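Missing here: one protein chain of the complex. Every other protein chain is in place.
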């Protein structure tokens, strides 16, 4: 398994290479991308803060849970920190599996768990202001 | 929308670039990968045959259905033909959407529809023989 | 009455030993009728009419679909994930 929190551009080839196995016929890869709008506001850019040591530890825990629950083969996750422009990738979650259904379901569940539990925060810089996006105040978000 | 049937290596960056839009916060990308086993047999390699003109037409139809049904932003599909070795990518399906749930669900539905409807066939070359894999005879497959 | 171009794929192409054939169109010939002509030419295709779907000009059609001069008729064996469709 691969878990990275990094200020560099994310690397989809790297995460997919990491999860590829000869017995896995399916890979589901999720990209979280910085969107130009949120809750009716025009977003200019995002800034991500993280607690990296704990983030990778929690990523490991939730990945182990998901791997066990869905019986998938391999998992890799990268999250970026710092300033991200519209269209840049903030999150990559890759899951490989013998068959496609488990790959899709496990990848989806893992992204959901990630957004609940991993200590990474985003500040939205929008037209006219900025705000840390915190769970209770914001709708579930891609 | 992008629909390609090609003898060349597939290009995940190209399909993801194609579906990226500033208003789409999520991209789900599926890789179908040649697996080293199937129904208890050791697979040596696969050979894909296609009816390319019809395949791209059917891809267009099922993508339009899925886009309408799930309200997703953009879709791209590539399928490879010819001889593929273990670990090579036979299929890429990318879906972008404002939010992640629709991206995952639409991508999964689209892969299922693809495998039912698109005129592309695989011959499995396994230890001791070879066989065209045809729907009624084979289990659902990644 | 014209001619149709027939395309064969996968197992059917292997059995017939060709990926393409031309069929002279008799009066009111249907997609299934075109297949019947091919079976006479390539006896190894015998019995596969229950197994294939037909396409004319890249659209799935019923076996009863009439074939016209210049049409491209394709014999479509089940695709690999097709069991879920049935």
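The letters A, B and C name the chains in turn, as written, and every chain counts its residues from 1.
By definition in this document, a residue touches a chain if its C-beta (ideal position, glycine included) is under 8 Å from a C-beta of that chain, and two chains touch if they have at least 3 such contacts.
None of the values given here were measured: they were computed from a predicted structure.
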Exercise. Kindly name the visible chains that come into contact with the excluded chain.
Key: A
Self-check item: For chain A, residues in touch with the removed chain
Solution: 49-51, 53-54, 57, 112, 114-123, 132-141
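Keep in mind that, in the parts below, only the chains that are shown with their structure count from here on.
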Exercise. Calculate how many whole Å lie between the centre of chain B and the centre of chain C, each centre taken as the average of the chain's C-alpha atoms.
Key: 25
